[in-house]
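Step one of this worksheet: look at the structure below.
All protein chains of the complex are present and in place, except for one that has been dropped.
So, subunit A:
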């Protein structure tokens, strides 16, 4: 599981291209010496799992977005309603007309935003208004461009909406579409909008304000979405808002600000005179860590199926058992080669060992048993993990992490009870107040209830027992209190009439007695409970590596996944240039030590030579060095200077410009016949 370490710092790009890759990936699975039947099966399994995962991720994703999109829609709907009630009543006449604005905080994962905005504008077009414009900062460097973009999208949307009207309106609209550039003003938009409304009014009889039978409200709002607020030039944005506010009486405009960092950006970008024209409401999207984790799991899955032939067994229990029965001799060999099985075998009795190593059938039987064990281990592992999380997540300072995934990682990697964090968590648990403990235990029972195995049933039974006992204590508590009361009063007596020394002494004694004092029944029971929980953890939360046959289900080489996720362009280019034989797969190019092979491509030679230079490289020296290297084979470089020179010179220049294109060097104005190194040139000297 590579979730924790990778998720610390990377952006999610939805792996859309992955699907295509898997289709052609069937060929990859079938290569090698193994049984084609098996590999085909493995591929099918992988595909079905992949499909499941994909659907699950999609569901998580949709769920995340749904909440926020719904509240946004509600907000826009509300602002539409307020537009329609405008000019009615004293209040609306008095109020400054503000532009309703939704500040949508989406988090710093910028590449993800496009999807959200796409679904947002689709939703808006469907249910609220056909007039939706979404703008990006890079398209809107100046006010003109912003205006043009907004108007094109708004007015274009209108044309697309009522196709049947398009013909009668086309003369008007097409001539009016802001193509020419300089006549983009909101005045035109305003005319267009009113014309549009008039037209629809004529069509539907009745008063202007009464709602017609169409899907959209009478005066659909014009929604402008600013996808990346931070990147907009503040002046442009301010001007645009000021202009829009002048037309707000006629045009029901609604803004949506997409914010990546924090809402205080708005205040940084807009002075009070401008922000007072807006009616800003905040919408915070949820974190997508969960989403992230699932997506990365997926990638691990791909690699797993690719690399581990025995992953055929990674399916439902019954199917797996059936599979094992059909194993061939080679498959059995492979099973025996698994490190966890080897460990398992070593632990067995000698005759059992012999039996395992000689009889295929016996191995199959054992494997089946182990598989069953592993499955039940899983079924116990997760509920107990959740319980532990429930218990510890409310503790101060979160010794075992706030998120369940942190705890999960901890449990997967090591024996969790050996860690210091676990110790401190248990100590804290031993100090919990009664009502908290009862509440936590009750939650645990709730978690454990569904999908119970035999062992879990027992656990639930035990826990219920403990809860009942704890509740029983309520009745007992009265007695204990009275007991304590007596003690208090007696010690109170002894405190009277003593000097300072004696007082100190008695206090010391009292502390001693308190420490040794018999614990209250609650404390006893609490200790008992925590001990029980501890034993549960030790029994069920073993790390998977301790289980034989775990390789079938678990994937542990996170480094490989990481390599796939994090491309390293610079390292790859450097490797390619310094060790061309990796990429060209030619042994001839292999060079030992620091020597430069003559046969290597020109650019590699040039690159290696430039590594020896400082920040500034003299081109002529470089050229000479190049000549020397290429003419190395005993030939005197000076002999055939005439015609070879031209050719090599050209090759040199070409290689240098390639290197410049790759970003290793650039021309410099400091010295005309020099180039400057861009990669750590200054550091090496």
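As a convention for this text, a contact is a pair of C-beta atoms (placed from the backbone, for glycine too) under 8 Å apart; a residue touches a chain by one contact, two chains touch by 3 or more; residues count from 1.
Just so we're on the same page, contacts and distances are computed from a predicted model.
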Q: Match the chain absent from this complex view to the correct UniProt protein name in "Origin recognition complex subunit 5", "GPI-anchor transamidase", "NADPH:adrenodoxin oxidoreductase, mitochondrial" or "Small ribosomal subunit protein uS9m".
A: "Origin recognition complex subunit 5"
Q) So which of A:48, A:118 or A:261 would be touching the chain we can't see? A) A:261
Q.
Touching the hidden chain in the complete assembly: which of A:107, A:156 or A:521 does that?
A. A:107
(Q) One chain isn't shown here. Among A:104, A:147, A:437 or A:537, which residue touches it? (A) A:147
Q: Identify the residues of subunit A touching the omitted chain, counting contacts across the whole complex.
A: 8-11, 78, 82, 90-91, 93-96, 98, 100-101, 103, 105, 107-108, 110, 142-144, 147, 180, 182-187, 228, 230-231, 239, 242-243, 246, 260-267, 272-273, 275-276, 278-282, 284, 287, 565-571, 660, 663, 666, 678, 680, 682-683
